[in-house]
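What follows is one structure encoded as structure tokens, with my remarks underneath.
Missing here: one protein chain of the complex. Every other protein chain is in place.
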Amino acid sequence: MTNKHTDQPTGEVENTATNAAGVGIGTSTAADSTAAADVNATATGSSTTDNDSATDTVSDNSANTTGKDVVERPLGVFTRPEGGRGWRDWLSTVDHKKIGILYGVSAMFFFLVGGVEALLIRLQLAAPNGSVLSADVYNQVYTMHGVTMVFLFIMPLAAAFANYFIPLQIGARDVAFPRLNALSFWIWLSGAIFLNTSWIVGGGGADCGWFCYSPNSGVAFSPSHGVDFYAVGLQILGIASLVSAVNLIVTCLNMRAPGMTLMRMPILTWMLLITQFLLLFALPVITVALFLLMFDRLFGAQFFNPDAGADPLLWQHLFWIFGHPEVYIIILPSFGIISEVIPAFSRKPIFGYQFMVASGIAIGFMGWGVWAHHMFVSGIGPLSVAAFSLSTMFIAVPTGVKVLNWLATMWDGKLRFTVAMKFAVATVAMFTIGGLSGVTHSVAPANTQQTDTYYIVAHFHYVIFGGGVLGMFAGIYYWWPKIWGYLLNERLGNWHFWIMLVGFNLTFGPMHILGLQGMSRRIDTYATGYGFEAWNMVSTVGSFLIAFAVLLFLLNVWKSKRGSPYLQPPGPDPWDARTLEWMIPSPPPVHNFDTIPSVHTRDEWWHRKYAENEQGEVVSVVTAEEAAQTGDAKGVHLPSPSFWPLAVAVGFPLIGYGIIFNLWLALVGGLIVLTSLYSWAMEPADNPDTQHDDHDHLQHDDDNAHTEDHDNQDSQDSASESPDDNKDNKQLTVA
Amino acid sequence: MKTTSLPSPVPTRPRTVLIGSLLASSATFIAFCSLVALYVRHRQQARIVGQDWFTEGSLQLGPASMMLMTLLLSVVTVQWAVQSAKTEDRPHQFMALGTTLLFGVAVLNQFWFVYQDVGLAIDDSKAALFFYVVTGAFIAMLVVAMIAMIIATVRSLAGTFGKELANIVQASAFFWHATVVCYALVWYTVFVTK
Amino acid sequence: MSFPSFPPMTASSTSYQNTMTAMMQPASTNDHTLIGRIAAQGKRSLSLRSLVATSDHILIGRMFIVLSLLCAFATAVLGVLLRIEHIAHLFRLRADHYSFMVFDDPNNWFRMWTLYRMSFIFLVLLPLLIGLGMTIIPSQIGADVLAFPRAALGAFWCWLIGATIMVVSVLGGGGWGSLYHVTPDNTDAVSLTLLGTGMTICGLLLAALVIATTIISLRETGMSLKNVPPFTWSMLVASVVWLTTFPIVIANIALIYTGLHGGQATSFAVSEDENIWLQLDWITEPPAVYALAIPALGIILELLYAASGRKAPWPTFGAIAVGLFGFLSIGGWLQDFFVAGNLTADGMPVASDPRYQLPYVVFAMAIMLLVFAFSANMFSLPRVKNTRTASLTLMLVAATVFGALRVLEPFELLESTITTSVFNALAVAGIIAAVAGICHWSYQLFGVTLVPEKMNQIILILLLTGGLCLTGADALSGVLGADSFVLLPEVALDVESPLSSQVEAQHVSSAFVQTFDTGSIAAFLTFASCLGLSLVAAGLLMLSIEALTTFGRTPQQVTAHTPSQEMASTT
Partner (left out) sequence: MFTAGFKFFFKLFVVLITAAIVYGYTSGGNHVGPLSVGWKGGVGDHTGYGILLALATVSLVISLALIAFRDADAEAQAELLNVDRIPIPPQRAVKASWWPTVSAFGIGTTVIGLVLHPAIFVLGLATVGLVVVEWTMDAWADRVTGDTKANRMLRNRIMAPIEIPVLGALAVGIVVLAASRILLTVSALGAVLATSVIAVIILAYASVYVAWPELARKFIPELAILACFVLLVGGVLAAIKGEREFHHPESSSDSTLYETDTDDASETHNPIDGNIDENHSGISDTSSVES
């Protein structure tokens, strides 16, 4: 073969080119490409550089049209990402663990944002006739505080736990739809940023309260674009949550390891699964409401305008049909977390596993039947009030079951009060306070007095902060070593815990009194002489204590990270825990499990470490280090990273701005979304360019190939003698 | 199918694009110079007759000099791009091309300011007409140069580094330099000597 | 001065020799022809796609050639019509003093007259020679491909569409200015004409750029710029001259267009002392118009070499002559030499300006030298069968002589019809050169000899006699004192226009009408020129028909001819 085209008749020149191409195609092994390089090098006559160009081909990734003979990255920066290190990898990752971390870090950021807003509120109310904020800004701040904390902090933090731990706890390599997973995060982030840009471009945040009752949400009472951003932004966030919900439900139902029956699933996974179902059914409702609101405000519709014959109660119903399940969306993940933490530190299995699961499911169901208790004073009629009163009282039952079970788990356990455990116990306690004050609301006459007072504020902060946030912190302290590979400092953690607990009670405890004294919720200031001064000041001091505690937490993260190289790494299982995520190294390798474990019992990991001896005593048969996987499996077939989820998400805020400001922008955003979706659809789930060793053919071949694939695995795990080989392999090849 | 480890394309003649660019730049330069020459001639005629060409103080030298400075800087960044294309240095390549384009946009922006500042209508006088034709021709040339630069950028974004890309960048760079020279002419004939 | 020397045509093997040999090979082994390529690609015939989306330089060149031949015929017919109008005036055949026979009014006559000149340049000569260059040059330099084939296709379509806009807008009332001021009524049409002209020029410039780049950058190993074939060298010189001349037209057009739309106060088109046509007409006049004939010299050399099988007496001489021709035909700097009453800046008449006379005298000398140099070969040819070379040379000599005569002061012919005669001589020379080239390389171009040998001779004789008749008669009229054909005489007297005032100032008093009051000799000469132009038109018609029929030929029909026979008969 020769490259001397000038010597050749025209007709044959192209043949030369195609021949050269023919040699180049399919040269995946180093030997072949070297051969091709040789041929080409000879052809171009640079015989002296033969060896150089051949080695270039193998070693150098940057391609060249003339100097080298093989084009490595013909698409340049548009080359499909392959994962690895660096910030680009975070933008294109489809790894559920990385997405979980992204969720968590972003949620913590917005926790700080929402926290600052909370401090502003408390500063304003610290003393009578506060003048820190104007009434208008105060409205915006408390609205955005609520929206931020609910939609941008606690929900995504739960999503972080869900993303990170559901696959690990059920023994999967990834979620069912990894790119959808990335999509849900990026859309959520774009929506969150969009929502907060209303401070800059929307003339301030939304100012209608987080449940945004009509007619306060109408243009007449809220002429700035804040509510528009609320309406559009929450819709974007809703897309993210829906996508995530679908994905995680399918993951829980379809991706479990062999032997992991539903009733062997850890409680956390169970609670998160229920949460996803709640999201799946609740979000469409709020989306409808927001859609109507958007049309009211931006396109002159009259859905909530009584002047045009509409009914503002429509909004309240729609909102609370979403809103009450939302409470459980917030609280159930936290329940799941403490249901993992408490058994681990009580050295006992959870008490009444079936009841825990059943009560979770019951809460999930009954949560749909209580929404109108938010509307007792809206004039829904005595019959409705009575019915919803009863249903609200009933929902305390499954919750009570849970509280009892946690107590019973601790009963007679070998309790270790680590920071995580302390947070978990505090969660139980604080949530119970919140729950009890909730029961008082179910009594309609009391409710009538309490509605729209600080009593309500106290109640739901005990539920959401006491039950949700403290539980999340329990989870953070518990799983931190798993995620990052180092432990958080217990001493600083203790300071964090106690200051936060004290601050929390100082902040929200007095609010009960203030509420009963008649202090209205959402007033921007109050006059002297009502007896509000002292408790408000206490409350403000408490809020700053919470802020200080959060700073301590951040300090703890920083100091622990700095100190970690000098300490013994925590190993795969620092807490002697019970679930599958602790059987892999910390932090987990990208492929999670070297081989997918087969599950034989609930708390599988604990049962691999301990067994009963002949005397019926529980003894350690093997240490965690010995039983754990090493994480060094090679050639595990993983889904390929992709930029398209990010690209799709970029389009959504543009559509949002477009709807609010200029429809042409929406067109641009729509085209970006459309284009990216098309690219996504055309992009194979597995990148054909990556080196999959012998797994390359899997996407094309049928099940026979899976067996072959399995045979080629490095078998590290003693439990891999599972009878259910097919199912085992399915985990490997899911994209 | 795989898109990595594909065979290299048949190498083309180096410098073909550069020579094309050389000739195209020459032709454009001639067109531009003849406009400037006509400008100067008509200005001279007007002065012989004793008419005012521009009214005193209507043209500010400051912004014009600023544009010259910007373009002179861009000459450096363009060469930076050429150099980094030759050495296959991707980050530098993007930075250099990006900065060059930024300078281009900056000059367009400054011209917008100059047009606002001058406040001449095109039919005010022959001077105004010539002013707009000469500067408009320059702006058109700059836009073409920027499009060439954008094409070079796209080629370096999507694609392989190598001599081929270096040729394209070099060719675009040549046209860019010709543009800068043309602006220097405008600066001297229109803004300095008024 | 050491200019590049053309390779000697001896037995010693040079790349040029190789190329020539290769070009004479039959199609079977090394098929450079379009038909051969289509056959190789397995296509049955030309499809729309192959015309619209091709990257084949031969096909693009052929489209240039065929369309410009058609344009040439149309332009010649337009010229005949213009002359008929003229004769009608001279014989006073019109109904009344001011009415016209063919064209409705003087303004129309003027616009058509300008169209005639512009289309000869931009629709005929340039595209014809560019088409020839595109097809032949790659094979002459062993490149097999143009530097930027897609740009070449873009150039063709840009030219075609620009030309369409230009012609249609002129027919629709536009034009390069008008006798009267440009009015709001026809501002749009005039603008379209201007922009169409600009677009046409852009297309041609792009094509020239492609050709020049190909010559500079794509030569075969061993072929330095020093020993490229004469036609290639002449095309390089021509492309560069075009590339440096026509942008000046574009600059002028930009100025005029902006003036036209910028408001009445500053418009160049409507002000008292400046007219659109006067700002552009320098390209139709010497020396710029000579730039169109640069490739003709290259073709003469090629024909001579091919016919004689020998090199020229001095190998570098041809190259020097071509280069000199290129140097001297750069004329953009003279563009408004004539503004303000044909006076120089010092107030002297232009005709007396040595700067203006010099180029033409040098020109004449250069061409004479060229002729002397060639004559040695011509007369020593084994078979004197060289109509093309002879006629081409004759036309060029005529153009040069007339051009020199025109500027020499004693004759005072600057604004006489001799200007037209120079233009026409060059136009016909250019066409003959292209025809000669097409016939010479017809195998490369069309896969067949374009026209049967006898028809070929007839066409050439038609073109030559017609051309000589046309230019000779015009030149004679000029010598006898006839005005330039810018205006019909009486129109010039009667119509108030910027143009007429100038013409009036210098020439009308001593012109045509007075000298030949009866118009008998003038009418005869005009009739002769009209006849000559008709002959040219007839020749062009025959040529166009041949080109068109050949264009659609299928490979099967081609194979009926034996290439070797064709080549033998044409050389």
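By letter and in written order, the chains are A, B and C; residue numbering begins at 1 in each of them.
In this text, a contact is a pair of C-beta atoms (placed from the backbone, for glycine too) under 8 Å apart; a residue touches a chain by one contact, two chains touch by 3 or more.
In this text, all values refer to a predicted model and were calculated from it rather than measured experimentally.
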For this session: Please provide the labels of all shown chains that the missing chain touches.
Result: A, B, C
Exercise. With respect to the chain omitted from the figure, which of C:I84, C:L128, C:I211 or C:I248 is a touching residue?
Worked result: C:I248
Seminar exercise, completed: Out of A:Q124, A:N196 or A:N216, the sole contact with the unshown chain comes from A:N216
Exercise. Given the contact definition stated above, which residue among C:I87, C:M112 or C:C158 touches the chain not shown here?
Worked result: C:C158
Seminar exercise, completed: Full-complex touch with the removed chain, picking from A:L91, A:V250, A:L280 or A:L313, is A:L313
Problem set entry | In chain A, positions touching the absent partner | 3-6, 10, 13-14, 16-18, 20-21, 24-25, 44-46, 49, 65-66, 71, 74-75, 78, 213-216, 306-309, 311-313, 377-381, 448, 670-671, 674-679, 682
For this session: Mind listing the chain C residues that contact the chain we can't see here?
Result: 1-4, 37, 49-50, 52-56, 142-145, 149-151, 153-158, 160-162, 164-165, 188, 191-192, 195-196, 198-199, 202-203, 216-226, 237, 240, 244, 248, 323, 326-327, 330, 332-337, 344-346, 354-355
For this session: Just the residue numbers, please: which parts of chain B touch the chain that's not shown?
Result: 1, 3, 6-16, 19, 22-23, 26, 29-30, 33-34, 36-38, 40-41, 44, 147, 151, 154-155, 158-160, 163-164
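Keep this in mind: only the chains that are shown with their structure count from here on.
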Seminar exercise, completed: Averaging C-alpha coordinates per chain, one finds the centres of chain B and chain C separated by a number of Å equal to 34
Exercise. What whole-number Å value describes the gap between the mean CA coordinates of chain A and chain B?
Worked result: 50
Problem set entry | Shared-contact residues (touching 2 or more other chains) in chain B | none
Problem set entry | Residues on chain B engaged by chain A in the complex (per definition of touch) | 1-11, 88, 90, 156-165
Exercise. For the complex, which residues does chain B have touching chain C?
Worked result: 13, 15-16, 19-20, 23-24, 26-28, 30-32, 34-35, 38, 41, 121-126, 128-130, 132-133, 136-137
Exercise. Can you list the residues on chain A that touch chain B in the complex?
Worked result: 3, 5, 17, 20-21, 23-28, 33, 36, 40, 44, 57, 62-79, 688-689
